[in-house]
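Complex shown without one protein chain; remaining protein chains in place.
So, subunit A:
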Amino acid sequence: MGLLEVKNLKVHFPIHGGIFRKVVGEVKAVDNVSFTIEAGQTYGLVGESGSGKTTTGRAIIGLNSITSGSVIFEGQDLALKGVRKQKNIRKDIQMIFQDPYSSLNPKKRVLDIIAEPLRNFEKMSPGEEKRRVQELLLQVGLSPENILKYPHEFSGGQRQRIGIARAIALKPKLIIADEPVSALDVSVQAQVLNFMQDIQKELNLTFLFISHDLGIIRHMCDHIGIMYKGRHVEQGTAKDIFDNPRHIYTKRLIAAIPDIDPKQREKQTEFRKSVSMEYEQAHRNYFDEQGMPYPLKSISETHLVALPEKG
């Protein structure tokens, strides 16, 4: 059994219309998504904008309400009413946000930013609190003298580390990282990614890593789920997805990644041509009449692909 089991998760948003703002339809942002994350591992959710990956993450932590389905965390279903009120559950799941420039309150000192979760959940004297924050700063590689500074005094990478310090303050078990490095420069990105791997080992953390960058996903994740229009089209280990992609959408996504080796240009162009040909010709084999992906079918022990019922 995994640390987190998401089963048939649906998040639908109502569309209001008419004079009385009646519900006239709904957007199926997340539609029947299931996956499991084992403790200590990293699960990567990949997809383009609008695919529902962020909504999935936000639904798990409780920032979006769940329409139906279950989110089982350590045996308890978070989708049931009242379960989330238990303090330990809220402590155990934390989030790292995308933009380190807007996710830290500019009017607060680093001390207050990192201590906020501590103040909410743990009774600490101001002295203890200060010591704990200094410890956390050291842990994320910042100097403990920084506690009285404000966010604008830090660079992007340092800010993201402050965000991480806040996320790990309560010693959570699961961290949802929503595009944690997409706002950062490549060299800073490397720094934050390395650091996330370090704290994962150190604190035995489990990550749900949401990103649109397949290079980063491959680097960070053990298991990967590819999302399209609110559904999973393919799920498997990093090896399954990158060495043996089976769904045409996954293939198309992988083909679109710019190749770092300029000598491969022609080969890459050929490969893309063949993939886009297949995408056009075999569209029917992968998507139903409404253009939606089929339910997942397992083709090996770890590898699931959204294919139609027969063959």
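Going forward, a contact is a pair of C-beta atoms (placed from the backbone, for glycine too) under 8 Å apart; a residue touches a chain by one contact, two chains touch by 3 or more; residues count from 1.
In this text, contacts and distances are computed from a predicted model.
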Per UniProt record, name of the chain withheld from view ["Acetate kinase", "Dipeptide/oligopeptide/nickel ABC transporter ATP-binding protein", "ATP-dependent helicase" or "FtsX-like permease family protein"] = "Dipeptide/oligopeptide/nickel ABC transporter ATP-binding protein"
Message = Among A:27, A:190 or A:203, exactly one should touch the missing chain; which is it?
response = A:190
Task = Can you work out which residue in A:81, A:123, A:263 or A:284 touches the chain that's missing from view?
result = A:263
Missing-partner contacts on subunit A, residue numbers = 48-49, 141, 143, 155, 157, 185-191, 193-195, 197, 212, 214-216, 218-220, 242, 252-254, 256-263, 265, 268, 272
